[in-house]
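To start, the structure itself, in structure tokens.
A protein chain is absent from this complex, but the other protein chains hold their places.
When the chains are written out, they are named A and B in that same order, and each has its own residue count from 1.
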Amino acid sequence: MAVAALEQEILILRKRRQLYSLIGLLLVVAVLVSGFSKSNEMNSGGFLQGLSKFFDYPGEIVAEAWQAGPAFFGLILTFLPAMLETLNIAAVATLLGGAMAVVLAMASTRNVDSWGPLIPVVRRIMDITRAFPELIIALFLIFVLGSSPVPAMIAVAVHTAGALGKLFSEVNENIDRKPIEGLSACGASWLQRIRYAVMPQVAPNYLSYFLLRLEINVRASAILGFVGAGGIGQELRRTIGWGQGAGDETAAIFVLLFCTIMMIDQVSSYLRGKLVGSGRAH
Amino acid sequence: MIEFQNVTKTFGSRTAVNKVSFNIDRPQMVGIIGRSGAGKSTLLRMINRLTPATSGEILFEGRDILRLKGGMMRRWQRDCAMVFQQFNLVPRLDVATNVMLGRLNGHGTLKSLFNIFSASDVSDALEALDRLGIVQEATKRAEELSGGQQQRVAIARALMQNPHMILADEPIASLDPMNAKIVMDALREIHERDNKVVICNLHTLDTARSYCDRVIGMRDGFIVFDGKPEELTTSAAREIYGADESFNEAATSTAIDAGHSGAKESAGAMTPAAAAV
Partner (left out) sequence: MAVDTLNEPVFDRGTVFRNVRRRAWLTIGAPLAIVLYLTYTWFAFGVPELLAKAQPERAVILATDSVAYKVHVTKLLRRDIMEVAIEGERRATYAQEDLPGWVEVDGTNAIVDLGDGYEVTITGKVMEFTVPDYGTIKVTATNSGVTTELPPGPVPEWLKDDPRKFDARPTLDRRVQVTKTKIEVHNYFGGWENFWFSFQSELHGMPFSQLWAIALSNERIDPAQSNMSLIMHDFLGNPDWQHGEVFTALFETIMMAVLGTLIAAFVGLPLAFLAARNFTPSLLLRFGTRRLFDFLRGIDMLIWSLIFIRAFGLGPLTGALAIAFTDTGTLGKLFSEALENIDNKQVEGVRATGASQTQRYRFGVIPQILPVFVSQVLYYLESNTRSATVIGALGAGGIGLMLVETMKTSRDWENTSYIIILTILVVIMMDQASGWLRRKLIEGK
């Protein structure tokens, strides 16, 4: 009897779970469909008309690039300094943001003996810096400092500090405390414990996240350039602003951006594979 | 030298160490025995200040070391080196660096942040490793070593601290009998040659008998035995382990004597608590 009742109950439970999944799925589909039609309505150009025009613009700039002939490659080279500026923005932002993130992570994890009262405060700070859209900080700083790469750099760095800080503190939570205890027993100070007992354990994971962030930040820096923060984005805005006739330059920037992003992607995923691979060995 | 007065530690409602008082007045090798949960580890960790005591005093040369704070506390931690059951080395650093970390207390912040060790640190570390017979492993990562070798690295690190005493918390509980003997021999040798106090938590009677000058038995936070190893009779052992008539002393032993090792190897991992049931 009891077994039958149990079976019955399990059956009901499973039915209910299936129902929940179904409702969830239906909800998602409903959001998708209604969202799509609603956006289509709100959009100034509709989806179907847009679809026919989709290849017009790419076609136009490809045609202009084709006309430029071999000079096109020279054109790509002329935008190299701007690309370098974008890369610099991303690199500096990741370095500074990463350094901040290490400090924040070390101050917000019980597992590495952070100072107790500080932990919730630092966590809130990380939540807030993480949520701050880069655009807002960048626009505000451009307004105060003028158009330059620095606003973008600071904007990206602030977000990086929060985002990496959270990931780093998750890494900290999973480390082995035994080495920390061992160094404590030798009379090592907190900084010394962090340096010798924590850093060697977390370094591969930190570096891997750092590279991933660098990749994301290159994209973010390029896009912020478009709102006036220098680098390749600003060049793109200029050439696009010229409209017809500058299609070859726009195409050159697109190609340069595409190649750079692909390259950074490949290098970073290769390095991360190596780092986490070596981390997995033990 | 070191005197315990009513040292107590409570975790919530549970009292792990209850008004423990005893005195070590000359360099001795002291073995603390008892079943797991008797408070041996807590007692040792309180000496090194890894665990704060609830009340009582531990006097070292007249100074209450439980009241030390900040830099003075860390200085004391350097002076009473600790060896752990799980070795507590930094796995990804090489052996030589692990040993040199014993010197961190004397180093300034900048110097230690930038990984700078003096030539004398290096040669002292090599000497300590040599003394424990593992100097040829100096360039390997700690994690590449076997358990016994890691424990010897940990002892070398303790030696680097130039301590007044060495506290060993179950140093051989994770080792096979062969390595357990090597480690215990090393601790005994340090006690004899450097004339240092060695306090060692052990869970096996025979190890305590064959290596220690004095045995302290703990049960449920209290000291129930304190005397020479010869005085440790079967009835005294029953008292410590809280076992009844069926108590078999052999069950608590880790066969360190190489002659028996083949037969009793598996007994090494057995805890007295399990044996007493």
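The rule is short, and it goes like this: contacts are C-beta pairs under 8 Å (C-beta built on N, C-alpha and C of every residue); 3 or more make two chains touch, one makes a residue touch a chain.
Computed from a prediction, not measured in an experiment: that's the story for all the values here.
Chemist: Which of these touches the unseen chain: A:Leu26, A:Ala63, A:Leu80 or A:Leu145?
Modeler: Answering carefully, the residue with contact to the hidden chain is A:Leu145.
Chemist: Considering the whole complex, which of A:Ile12, A:Leu32 or A:Ala63 touches the chain not shown?
Modeler: Here the residue in touch with the unshown chain is A:Leu32.
Chemist: Could you pull out which residues of subunit B are in touch with the chain that's been left out?
Modeler: Output for subunit B: 94, 96-97, 100, 113-117, 119, 122-123, 125-126, 132-133, 135-136, 138-139, 182.
Chemist: Mind pulling the subunit A residues that touch the left-out chain?
Modeler: Considering the whole complex, subunit A reaches the absent chain at 28, 31-32, 35-36, 38-40, 42-47, 50-51, 53-54, 56-58, 85, 88-89, 91-92, 95, 127-128, 130-136, 139-140, 143-146, 148-150, 153, 159, 219-220, 222-224, 226-227, 230, 233, 236, 240, 254, 257-258, 261-262, 265.
Everything that follows uses one rule, which is that only the chains that are shown with their structure count from here on.
Chemist: Using Cα averages as centroids, what's the distance between subunit A and subunit B in whole Å?
Modeler: Taking the mean C-alpha position of each chain, the two centres sit 48 Å apart.
Chemist: Which subunit A residues qualify as touching subunit B in the complex?
Modeler: Spelled out, the residues of subunit A in touch with subunit B are 176, 178-179, 181-189, 191-192, 195-197, 200-201, 282.
Chemist: Which positions of subunit B touch subunit A when the two form their complex?
Modeler: 48, 50, 73-79, 81-82, 84, 86-93, 97, 101-102, 104-105, 107, 109, 112-113, 143, 154, 157, 161
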